[in-house]
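We show some of the complex, not the whole, and keep each chain where it was.
For clarity, chains are labelled A and B in written order, and residue numbers in each chain start from 1.
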């Protein structure tokens, strides 16, 4: 049986932290699906198209990684993909408490397990909310996001 | 003198976690008031009427529990009800830091004390925000909310 993992998120943007998590989990799985959640009521800074193109650019040479969008519950998407594992990185205790609740509720809902890696220390400060703030203020986010020039800010 | 406690919240929805907190605090008090805060600037997922009906259904057989709505400061509501205690459950450290600030500021404002119980371990993951997310995506929240079929999603 194939070992399939789903890495869910809004990835607005997909940071070096996210990139590292995919790369570190890859040897354990036959397929890793980067699953970009689409929620019509949420405001994103970057267009969906540019976020997908950006993630694709990072894993172009890696056939075990695919990129998909989904709507609805993450565990429903996993079932549809026959993925038995969700994968996540944890940076700090605030992340931890949040991820713990979601992982345990997902387990109760569906039996799907969430596996965690500790974020690489030098990437632990990287936070998508702060990256967006820097980008909105025309700061340089090159230290936090690979190939970030592909990302396009939404016009409102 | 009557021992009266107020259990304040928006209860959107009132989860099995909340239910357990009321039941565990009951032996200590003569009356426990479940106080549903109403804030006109906040968006709730479930109608106020259905939230009240839902909570009433859970404590119908329990004369020491009453359900009320309130506006304004929680400590003002307590004074009006002659309640000297607020009661709360704590699930994790994020809850803890938030509840600590509120409890200490309420104590400074009014002298009213907040008593805490640790959430029952198997209910610790239950989080109203995640329950709402599951409900909006047509997931089954039966594991997290008793009698949840009474709750009615607001039309916008």
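Just so we're on the same page, contacts are C-beta pairs under 8 Å (C-beta built on N, C-alpha and C of every residue); 3 or more make two chains touch, one makes a residue touch a chain.
Note that this is a predicted model, so its numbers are computed, not measured.
Depicted are 2 of the identical subunits; the complete assembly encoded in this structure file consists of 6 such copies.
One rule holds in what follows: only the chains that are shown with their structure count from here on.
With angles rounded to a multiple of 5, the C-alpha fit of chain A against chain B returns 120 degrees of rotation.
Between chain A and chain B, the centres computed from C-alpha atoms are 33 Å apart. By the touch criterion stated above, chain A contacts chain B in their complex at residues 72-73, 75-76, 93-94, 97-98, 100-105, 108-109.
Chain B contributes residues 91-94, 124-127, 130, 133-134, 137-140, 143-144 to its touches with chain A in the complex.
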